[in-house]
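Sharing a structure below in structure tokens format, with a few things to ask.
Note that one protein chain of the assembly has been removed; the remaining protein chains are unaltered in position.
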Amino acid sequence: MTTTIGSILTVSSYFLRSICFLHISHSYIYEFTETRGESMLPTLAVQNDYVHVVKKYKNGRGCKLGDCIVAVKPTDPNHRVCKRITGMPGDYILVDPSDSIYREKSDSDEPFNTYIKVPNGHVWVTGDNLAHSLDSRTYNSIPMGLIKGKIVAANDFNQPFWNGSLSNILGFRKIQNTFIDEES
Amino acid sequence: MSTIFHSPGFKRSLKILSWIPVIIAFNDNVSYIARIKGPSMRPSLNPNDNELSTDWVLLWKWGCTQSYNLKRNDIVLIKSPSDPHKIYCKRIKGVQFDTIKTLHPYPKETVLVPRNHIWVEGDNVTQSVDSNNFGAVATGMIVGKVVKVIWPPTRWGTNLNETVGRHDALSLATRQ
Partner (left out) sequence: MAPATPVVDREAVAATLQASKQRNRQECELKALTQYECQFVDLESNRYICRPFKRLFEVCAGTSYETTAQPTNSADRS
């Protein structure tokens, strides 16, 4: 009897320690997690796309304009969003220059004349797919304290195991900073 | 080589090390003890100026970002919206969907607290950087809820709701 209880205790203690180790490494070091939704097309697929998140960038530490990040949704602490940073603290950025489909019909200049200055400690985030993304254009800039990490790479499980259209294992590719020098 | 790995000292220290993640996970998600700095929550916390007698409080963290666990006049620790590496200790003066009458630096006279946000203020209204400066805060920014003062011993059993700061923060429309 005592040996049974003892072995149950041992097993659950090992279990607890492994779970906690996993949890700590997920929140401070690295996480591999699924993403969903069309807001980051074409960078991330609508479903079955898994991202590699580095947690060194937690709380926005070392994040730059053009980085892809995972953050807690400001309107729901139980949801997380993947977005791209398009404004750092102090930057002047256009609130919403997109929506070209409607733009072509109306000649209004307003979308190119509505700027905000990103407040201290905040970042402006938008999805890569400006047509279908709920982001800073709706909920304003987000505090860096909500940033959980930076996406450095992704695996697209829609791709075949070997040599898919991305000619790599399991659709692996790096997610890069897209803020680049403009050659005129 | 094998002698080091099979020595009882090595095994024991490995066993102790393996519990460290458990302690960190507990401190991050369940409960933690924190030191309160500064005068912004006076007189509820840090009632006097003495640097040596700052209050240490017990924090409850489990589920502290969920709106249903947050009530008006709860004291919470939040990450500062203007600097994520700073932690503020404030009192919740408004929960989601409340209408708040704001104070001076805030540009609008009343404000509706959005879904899953809170309005926080220091008890010491005049010496506090709070929602009147940076607006409502997402509940995701909450670090923990202050349960009780545990140090210094003279402050055990302090009623944290004896003074609750400003009484006219809620606009009449919400009170009804």
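Labels for the chains are A and B, by order of writing; each one numbers its residues from 1.
In this section, a residue touches a chain if its C-beta (ideal position, glycine included) is under 8 Å from a C-beta of that chain, and two chains touch if they have at least 3 such contacts.
Treat the numbers as computed from the prediction; the structure is a model and nothing was measured.
Interface note for the absent chain: among A:G60, A:P77 or A:P143, the touching residue is A:P143. Note on the undisplayed chain: of the listed residues A:V51, A:I93, A:V152 or A:I175, the one touching it is A:I93.
In the full complex, chain A touches the hidden chain at residues 38, 41-42, 45-46, 65-66, 74, 84, 86-88, 90-95, 97-101, 103-104, 109, 112-117, 119, 122, 126, 128-132, 139-143, 178-182, 184.
Although one chain is not displayed, chain B still touches it through residues 81-82, 106-108, 114, 117, 133-138.
Keep this in mind: only the chains that are shown with their structure count from here on.
Between the CA-based centres of chain A and chain B the separation comes to 27 Å, rounded to the whole angstrom. Residues of chain A that touch chain B in their complex: 16-17, 19-21, 23-24, 27, 59-61, 72-78, 119-122, 142-147.
If you check the complex, the residues on chain B that touch chain A are 18-19, 21-22, 24-26, 28-29, 65-66, 79-85, 114-117, 137-141.
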